[in-house]
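Following this message is one structure expressed as structure tokens.
A single protein chain has been removed from this complex, and every other one stays in its place.
First chain written, first letter: the chains are A and B, and each begins at residue 1.
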Amino acid sequence: MSPLQLCLVLSSLLFCIGLVAVLSRGNAILVLLGVELMLNAANINFIAFWRYGPHPDAGTGVIFVLFSIAAAAAEAAVGLALVIAIYRHQQNIRLQEATRLKG
Amino acid sequence: MTLSAEKLWFIPALPLAAAAVGALMPRSGRAIAAGAAIAAMLAAFLVSCVALSTALADPAAKLVHNFAWFDLGTSALRLGWLLDPLTAFMCVMVTFVGALIFIFSLGYMKADENFKQFFCFLSLFAAAMLGLLVANSLLLLFICWELVGLASYLLIGFWFHKPSAAAAAKKAFITTRIGDLGLLLGMLWLYNSTGSLLFFDGGAGVLETAALGSLAAQFTAGGLAVSTAIGLLIFCGAVGKSGQFPLHVWLPDAMEGPTPVSALIHAATMVAAGVFLIARVYPLMSADQVLAHVPLHALTVVAFIGAITALMGACIAVAQNDIKRVLAFSTVSQLGYMMLALGVGSWVAAIFHLLTHAFFKALLFLGAGSVIHSAHHEQDIRRLGGLRGPMKVTFATFAIGMMALSGVPFLFSGFWSKEAILHAAHGWEVSQLPFYAALIAVVLTAFYMTRLVAETFFGKARSDAAGHAHESPATMTIPLVILAVCAVLLSLLAWPSPWLQHQLDPSAHSEPDGISLMVLSIVLVALGLGSGWAIYGRKPRVSETSADPLATASPGLIAFLAAKLKFDELYAATFGRLNAASAAFANFLEVWLWGGIVTLLARLGEFTGLVNREADERTLNGGFNSVSEKVRGTGLAYSRAQTGDVHGYLRFIALGFVILVLLVVMGGAK
Partner (left out) sequence: MTFALILLSLLILGSAAVAMALRNLIYSALLLIGSWAGIAGFYLWAGAEFVAFAQILIYVGAISMVVLFAVLLTKQGHAPEPVEFNSVSRFITGLIAGGGVAGVLLGAILGMPLEVRTAGTTPTLTVKALGAQLMGPHTAALLVIGLLLTVSLLGAVVLASDERRDQPEDAP
């Protein structure tokens, strides 16, 4: 297995850990953290392809990751603010109970 | 036995390991935490002694070891260790005094439930302080500098359930931060102009000739040399940390911490870090001395700040009634002396005074701690008194510390170091004002120390707590005795030959001693001691409410001094007000100017909305209404699928992804 494949396996396993957490945990904060893990997995992919790709000197992978980290920071801030708003509404943060928008 | 510069990190690493041990212990692991801390300090002391012998083998050499901390692309951030006599002497002093104070704390903090944390913090402090001493990079020094500040914050606020202690910790942290901002700016400027922060780097360091020459050859706006500007910014950090005027306000309040902390951090070591910093970057501070036509030399500012602080601290100490606050202002005053010595060009005298002061001031603080401990935390000297009888060891050692601080001639170390500073100040070409300030401070120092001893130990007990006082346990008295012996023996470093001066700065040629100056200072000390005894010693205070003789003579002046020259009030009235006024102004802008514009726009929007609505309702709506009914029907049908269960949605997305990929893969396989 080449190092690139190893990196990709790492990132996909991390992605799946995040995914399972998002799908199965009821706590809104943990769901958000799962999303963060998935984003991190994507970043690992970028770096891996930058490192082993054909044009490492262009640096686009690195720059994309920087932007992605910035977006993740924004996401975390808004997400956790949402969690606090949910908490204020229903006095807990169980996602399965936050169903007021259903049809 | 020698110690190479690569292994110098042992010295700070030992207490750091002890701090880690202390942090990992459960709260009941008191003996282990304290034992680890003391053992680490003693081991660090031994290593420091080896380092000292290595450094003294060739005093002129600077043993350095630099390494890259981390790489950023192609450029690397480099740090390093430095071993020279200055570092070695300071390390020996810090570890020795530190170990004694740790042992003293065993007795003093015995009853405290957070005993373990206390030793953990103390070890952290010692590690940071030693790291500061061995650093060969301004950056590493700055990091340790901030860590020392953090440890100081934690220890001042150690009894954080007392609001005054919490406030004092905050005040100390914020006040020193103001100075640190200057240090940080100076550091950035230095890096920008020289591209390095290493002190010594085989010719490329910032304290070596090449860099200094270029720094002194450039000028900023206003005609200052760049080296002067950077030096003054760095001096800001020293002003904050060493409690110099005008940032001295935090140091007296810092006495809210436990007394061993006051002895270690706020008397012997941390507050001396500012003096050490200036001594360390002395080549940079003095680089502008070769320039004749600049408006200001950096060292001139240092000298005047030091002189002002020395005089001011001594004045305020005369009127304080808290035993620790008297000592705190005395520390402020003595640090002013050291800065004065640096400013007038004799960094060796400053370091000498730093070393002797560390011993006798630690002794005085620990003695005060012993008094406070046995008098059930009574700190007001008006309510003490008569302790000479029950606390013989404490009294004897305290008296030795007091005589060393006052500068009683010949036998005590303080005399020699103070003499060196007076001598240097007398020989300064720029101005004689600092010299006169220092002379007045000599009289005042002897005066207030006599007052302190007379009020505390003579007369009769003026409260129950003082009446029931008894001698402290051996863990507390033994460090006192050792420190007292050192306070006397250290005078051997300077007399009969200026050995220490020669080791610190081999290039300096020793000048003949000014006998007349020495006689003058002896007369002044005698004057201070005599007047102090005449006013406070001969007729001891009768009860705690009886008036102070000086206060009856000049109530206004003494009240002003007792209020610490009203610096706190001044800062509250100026900087505090300024802050409030700017906030009020911003609020005014917000409400009237921006708020008005926003309201205007809102009204406009409202008006157009009104017009729009009229047009809408009359003409357009009819057609849309029927269409929207239909849309609503379909929407309702689809909304059944919206269960509101986020997990359900996500599950469908994941499964959909799997199915899509499988479709693609199978499609490709065909």
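Just so it is clear, a residue touches a chain if its C-beta (ideal position, glycine included) is under 8 Å from a C-beta of that chain, and two chains touch if they have at least 3 such contacts.
As the structure is a prediction and not an experimental result, all values here were calculated from the model.
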Per the touch definition above, residue among B:389, B:596, B:609 or B:635 touching the missing chain: B:596
For subunit B, the residues touching the chain missing from this view: 70-75, 591-592, 595-596, 598-599, 647, 651, 654-655, 657-658, 661-662, 665
Touching residues (missing chain, whole complex) on subunit A: 1-10, 12-27, 29-30, 32-34, 36-37, 40, 43-44, 47-48, 50-54, 56-57, 59, 62-63, 65-67, 69-78, 80-85, 87-88, 92-94, 96
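Just so we're on the same page, only the chains that are shown with their structure count from here on.
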Distance between the centres, which are taken as Cα means, of subunit B and subunit A, whole angstrom: 43
Of all residues in subunit B, those that touch subunit A in their complex: 636, 638-647, 650-651, 654
Subunit B partner contacts - residues on subunit A that touch it in the complex: 19, 22-24, 26, 31, 95-96, 98-103
